[in-house]
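One chain of protein is taken out of this complex; the other chains stay put.
Moving on, here comes subunit A:
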Amino acid sequence: MKEGKSVKLNHQQPHQNGHLTPSKFAKLFDPEASWDKDQLGDVLHWIRQVLGLACGFLWGSIPLVGGIWFIIFLALSTGIIYSYYAVMLKVDEEEFGGHGALLQEGLFASITLFLLSWILVYSLAHF
């Protein structure tokens, strides 16, 4: 039991920020994969940023106007993050500091990135 665990840990390769190999992309969708805290945190962070940028571009292009759409973005991105780690990956959130820690990963940077892209696309495309 313990020996198997240590073997697993030894095999874990050091995570390289921003450079995912194809095999590691497969891991992103594998509920059986084991995650260490930093890896999962990094993945959730970058998913948050992509969502912020994508929603900002979308909201700005259509355009969706009004503070309500900020709330909708928050709810949407949080729902997606939760679905990802709780439903798709099926991780035990207590091992990673609880729901709060996982949902907060990259949140503030994502909000500012969303606002930035929303404002810029809206300003450039519609005036």
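Assume contacts are C-beta pairs under 8 Å (C-beta built on N, C-alpha and C of every residue); 3 or more make two chains touch, one makes a residue touch a chain; residues count from 1.
Rule of thumb we're sticking to: contacts and distances are computed from a predicted model.
Asker: Looking at UniProt, which of "DNA polymerase epsilon subunit 3", "DNA sliding clamp PCNA", "C2H2-type domain-containing protein" or "Calcium load-activated calcium channel" names the chain we cannot see?
Answerer: Matching the unshown chain against "DNA polymerase epsilon subunit 3", "DNA sliding clamp PCNA", "C2H2-type domain-containing protein" or "Calcium load-activated calcium channel" yields "Calcium load-activated calcium channel".
Asker: Applying the definition given at the start, please give the residues of subunit A touching the unseen chain.
Answerer: Touch with the absent chain occurs at residues 16-18, 37-38, 41-42, 45-46, 49, 52, 59-60, 63-67, 69-70, 95, 106, 108-109, 112-113, 115-116, 118-120, 122-124, 126-127.
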